[in-house]
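Below are the structure tokens for one structure; questions will follow.
All protein chains but one are shown in place.
Our next item is chain A:
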Amino acid sequence: MIAITINGKQLEVAADPDMPLLWVIRDLLGLTGTKFGCGVAQCGACTVHLNGEAVRSCVTKVSRAAGQQVTTIEGLSKLNDHALQIAWAELDVPQCGYCQSGQLMSAAVLLRENPNPTDQDIDDAMSGNICRCGTYPRIRLAIHKAAELQREGAKS
């Protein structure tokens, strides 16, 4: 058994230590918001937070997450009210939606570390998340919008 904390819940999972974290999240725990894309850390669809960092769960063995904090899209906020989620809905960012949980998890790390990102900062942070629908312009706008919401929230 491997002890792991996912979205604030302490769990023990019966998994081979070499099993990809993505398999544990989706197949063993049923948290299917995180997507399988390429399987080789090339697309970003499987991005989750491991101790706050945007790891690609398809190549991260569950043994690396043992005893650590994992956050998936389901745990990004309690009421789907993270500034990014609000901005995403407001600007209707997704098209097919498949890559979007990974996009959000990467953007969340950017906004945590840089509350006022420039276009270049957004490019630097988001270049590992591919969107085949090409929603990049709306993703960029939504990140700026979320940064604005986050700053306003901090003031109030």
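Please note the rule applied: a residue touches a chain if its C-beta (ideal position, glycine included) is under 8 Å from a C-beta of that chain, and two chains touch if they have at least 3 such contacts; residues count from 1.
Everything below uses one rule, namely that contacts and distances are computed from a predicted model.
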item: Protein that the absent chain corresponds to, by UniProt name, given "Sugar ABC transporter ATP-binding protein", "DNA metabolism protein", "Cytochrome c domain-containing protein" or "Chemotaxis protein CheW"; value: "Cytochrome c domain-containing protein"
item: Chain not shown: contacting residue from A:45, A:73, A:86 or A:125; value: A:125
item: Touch criterion as defined above, residue of A:34, A:60, A:85 or A:135 at the omitted chain; value: A:60
item: Among A:2, A:19 or A:41, the residue in touch with the chain that has been omitted; value: A:41
item: Chain A residues that touch the omitted chain in the full complex; value: 40-42, 47, 53-56, 59-61, 64, 105-107, 109-110, 113-114, 121, 124-129
